[in-house]
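With one protein chain withheld, the remaining protein chains of the complex are depicted in position.
Letters A, B and C mark the chains as written, and numbering starts fresh at 1 in each.
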Amino acid sequence: MSYFLFRRLLSLLLTLLLATIVIFAVLEIVPGDPARLMLGINATEDAVAALREQLGLNQPLLTRYFSWIGGLLQGDLGRSFTYSSSVGELIGERIWVSLPLALLALTLSTVIAVPVGLYAAARRGRASDTAIMAATQFGIAIPNFWFALLLVYLFAIVLRWVPAGGFPGWEAGIWPALKALALPAIALALPQAAILSRIARSALIEVLGEDFIRTARAKGLTRSQTLWHHALRNALIPVVTIMGLQFAFLLAGTIIIENVFYLPGLGRLVFQAITQHDLPVVQGTVLLLVASVVLTNFLVDLVYAWIDPRLRKTAQ
Amino acid sequence: MTGQRSDTGERLPEAGSEPVGLARRLLASRAFLIGAIITLVILAMALISFLWTPYDVTKLVIANRLKPPSPSHLFGTDHFGRDIFSMIMVGSRNSIAVALVAVGIGMAIGVPLGAWAAAKRGIADDILMRTNDLIFAFPSILSAVMITAIFGPGAINAIIAIGIFNIPVFARLTRGGALSLWTREFVLAARVSGKGAARISIEHILPNITNLLIVQGTIQFSLGILAEAALSYVGLGAQPPMPSWGRMLFEAQTMMAIAPHMAIFPGLAIILTVLGLNLMGDGLRDALDPRLRETK
Amino acid sequence: KDTLVMGVVLEPPHLDPTAGAAAAIDEVVYANVFEGLTRINENGEVMPALAESWEVSEDGKTYTFKLRSGVKFHDGTDFDAEDVKFSLDRARADDSTNAQKGLFSAIESVEVSDPQTVVVTLSNPAGSFLFNMGWGDAVIVAPESADGNKENPVGTGPFKFSNWAKGSAIEITRNDGYWGDAVALSKATFRIIPDAAAATNALLAGDVDAFANFPAPEALPQLEADPRFAVVQGSTEGETILSTNNSKAPFSDIRVRQAIAHTIDRQAIIDGAMFGQGTPIGTHFAPHHPAYKAELIDTYPHDIEKAKALLAEAGFPEGFKATLQLPPPTYARRGGEIIASQLREIGIDLEIIPVEWKQWLEGPFKGDYDLTIVSHTEPLDIGIYANPDYYFKYDSKELQDVIAKLNVTADTEERYKLMGEAQTIISKDAVNGYLFQLAKSGVWNAKIEGLWKNSPVQANDLTGVHWND
Partner (left out) sequence: MSLLSVENLSLSIRGKPILKEVDFRLEPGRITGLVGESGSGKSLTALSIMQLLPSGSRATGSIRFNGQELLDAGEETMCALRGDDIGMVFQEPMTALNPLKTIGEQVAEGIRIHAGASDREAQERAAAILDRVGLPRERFPLSRFPHELSGGQRQRVVIAMACAMRPKLLIADEPTTALDVLVQARILELLRELVAEDNMAMLFISHDLGVVAELADDIVVMRRGEVKEAGPAVTVLKNRKHPYTAQLAEASSHIPAQSKPWHSEACDAPLLAVENLICEYPGHRMSLFAKSPPFRAVDDVSFEMQDGEILGLVGESGCGKSTLSRAILGLMRPVSGKILSKGEVLNTPEIIDTKGIVHLAQAVFQDPYGSFNPRHTAERLVAEPLFLDRIASRTEKRGRVVEALESVGLAADDLGKYPHEFSGGQRQRLAIARAIVNHPRLIVADEPVSALDVSIRAQILDLIVELRERKGLAWLFISHDLSVVHALCDTVMVMQHGKIVEAGPARPLYAAPKQAYTKELISAAPDLDAALKSRLKSAKPERMKK
């Protein structure tokens, strides 16, 4: 492994460590008593106190941090305050909605954006390019939750092609599950596709202006040979960067979209947990999301190293 | 050779930032003109709303509720009988203010930090960049939701939540721009004249990255408007009776079937504003960066 | 068709009704999975359940319950008097986490006289004891399975718990070994849909068959017009009130409270916030109850001039500023906006602070607030006004005497009279702003029969539900 990747791995771990501290600290300063919420309006003080003791809320801060970290390392994320099941289990159930959703959206946006971006770059300055770029401007400006509202109205209420929301679970079969994820994935993907296609277009245009493209043409390659054999791979680097960022964005974007479509995913889990101050769930989910961002960035670096031989070299 | 990923958008101003040529190029840019006109209209709407709106948006006339668009209510009325056009006017104030202040916070803190890191390099730089990485590792919507949910919903907290994520953006941009300027010969010349890092940053570095900052500023501004809308949409942004576009959408969503106009108009307002700002930003970038204009 | 998908707004934190206050728990398991000694029917009457019959001693202190025989828990263990003793003792123990320990506070002892008979002795007569035993918090659980009920509830009811996809749905299936009449449904799914818009869409798209408590009143006209759906208006025990901090100036001044009462336009709130769904109330009592005093609605008629005069008399001719904290439900958030707009007419400038339930419990509910809006859904809960520490901070000797008398009265006529007196006192004192009784708008597929119209307790009793096709 090259030193470059080694260093990235190290910084990944460091970032994660710092993130645990930040997450823990931020949630500690939240005022209030989770035990009270769990028991509800009419619970007696005794019952609340008993529960506090049971949850270990009376222990000092550092002890709790280290026991949290200790648990993390053993794969134990603690128990939810509001659901009486373990955070790991909750996340384990929900990730099977959010992850496929984010991947579906990412695939969708890539499948749409890259060809569109390349087409526009190839037709740079012509009417079709201008039209595509104008459309992408709209795509970027549309809030995805608003777009989601329109999609539901059209496809679920008027046309009744797909359910308006909810998730039947993968055990109900691939097809119903995919149908339930279709609208959310489109709502998430389209604005992203707009951004990605712009990036793809400008990356390609930039590469096409490089000297080595002229060299290739001087060798007798046709325009399209140059495009396929020389330009594309070079243009991939910024596209991959943005895709990496988008994956993180899509995972987080599910917070709002999952609420619109009442999907039982991580986004809604964390949103509910935040509003209900269910600290273990918030901590666990936020850490997971942060870890996935950091990990995605690392994967992006691996892809770089795969694309770009200059990064493969070990330090000399 | 260890490679480093270059931050996107780190283009340095070269020739062609002279005021006269710039104005001419801006006026020749269709994107900029359309964007600027849209933005000006929205701004004018926000300003006029301080003096006049067709109807009072704090007064609820329940009997008048859910009226479809008509000459007396251009965009119809909402479930409390308020005039949606007036609410969009007043709401623009909120969107613009929140986004603007958030970007302002980001610039006011991020730019000096970035300039400082580029001038000092070494440890200061490392700490800044690691902190940036850390902040970037938290998906911004998630953190904004956390911040506003924990400290209570409201415009001020929304500003802070959005502002925090603007800091690393500007810090990174400034640092990137400044780093490459620090190797330029005119900076060397200033150093040979005995000028210190702070003075050089102010006299030579910052003026030469204002273009970058302005372009990024418009982009962040439009992102701020979207972020504010998203926060308000989940009920964490501006609070009633202050109308806000995101809240209007939130309220409209259950009424799509009976009053789609409640969702359509605020949505269009957001789209138009963001579109205007983005077009303006694009136009500015093209005009400020001559390299992008060259066609091959 | 013998399956049902039921929409519920809130996901229960867990499924043990004896260890949490959340209404969402009862909405799933009450009467379906768990049963108590008694049960409350659709009309709020006390009916026998696991107790076939009972006898009350002369002094009203001793209750002898005759238990049903041949009842088995879902895990196959037998139900008998020991289970009853276990359940009641567990609920009232010192380390109990039962959210409604107050229900059991009157119990002095629980004795098993034979496997089918339980004798409960009270320390003082309690008129509502049988009703209390019908609450979800008083259901009978088995010692073998009690600890696991949160995740895997084991009761005696007509349905067995089968699956819970967290965040998504809870599934129960027919219990073939049920002691009573077999239920028509083979499976029922409670799908969790917290968002009002999503709820509407889910119904329209046919994803959900029924919403016993439909959260989006604005969509009702549309659903009513749709022949696929039946829209049923019922009553609830939810008195929606503008809770007022009676110990805090200026609200400690009765004239200020009266001014507010004169200003509030109930119909505008019902129309604006609930799209016409709800019954105006003038006191803290359910309108469908026989003891309800309807005339109290006119104690303080809508009169802005009078309100301004009262306010001036109280020393606030220009009005004043205060805060209004609003918990998440629509009735509070929307109603709050309307009330703020109405009070602005007499110069009271309310800052609206939306709060989550958590913050509401820690703030307003602990007495730290000016005004808030909340629906009190517990049945027959006027007694809370007798507690000066309750978050209204209302301290009235007159009322406390009436309630004390009520608590030891068993005779129904007498009880109703005392209830009426209490209603009048709090209405005259304008303790809170009395707004409206929360409507229960059930929306379901027109072919479904047997769902509750009213909700005297928060439950979705599916025992009698069947498809009509």
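One rule holds for everything that comes next: a residue touches a chain if its C-beta (ideal position, glycine included) is under 8 Å from a C-beta of that chain, and two chains touch if they have at least 3 such contacts.
The model shown is predicted, which means the values in this text are computed figures rather than measured ones.
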| item | value |
| --- | --- |
| Interface partners of the hidden chain - shown chains only, full complex considered | A, B |
| Which of A:Glu28, A:Glu53 or A:Glu210 contacts the chain that the document leaves out | A:Glu210 |
| Residue in contact with the excluded chain [from A:Asp76, A:Glu206 or A:Asp308] | A:Asp308 |
| Hidden partner chain, residues of chain A it touches | 3, 6-7, 10, 210-212, 214-223, 225, 229-230, 233-234, 307-310, 313, 315-316 |
| Those residues of chain B which, in the complete complex, touch the missing chain | 1-2, 13-15, 17-18, 184-186, 188-195, 203-204, 207-208, 295-296 |
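Convention: only the chains that are shown with their structure count from here on.
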| item | value |
| --- | --- |
| Graph class of chain-chain contacts, one of line, ring, star, complete, other | complete |
| Chain nearest the global centroid, as defined over all protein CA atoms shown | A |
| CA centroid of chain B to CA centroid of chain C, Å | 46 |
| Mean-CA-position distance for chain C and chain A (Å) | 40 |
| Centre distance in Å when chain A and chain B are each reduced to the mean of their C-alpha atoms | 22 |
| Junction residues of chain A - those touching two or more other chains | 149, 152, 157, 259-260, 275 |
| Multi-partner residues of chain C (at least 2 other chains) | 195, 197, 204, 356, 359 |
| Complex interface listing, chain C residues touching chain B | 195-197, 200, 204, 216, 218-219, 221-222, 268, 271-272, 275, 334, 336-338, 340-341, 344, 352-356, 359 |
| Chain B residues touching chain C - in the complex, by the definition given at the top | 58-60, 62-63, 65, 79-81, 149, 152-153, 235, 239-241, 253-258 |
| Complex interface listing, chain C residues touching chain A | 11, 13-14, 20-22, 94-102, 150-151, 165-168, 191-195, 197-198, 201-202, 204-207, 328, 356-359, 361-362, 365 |
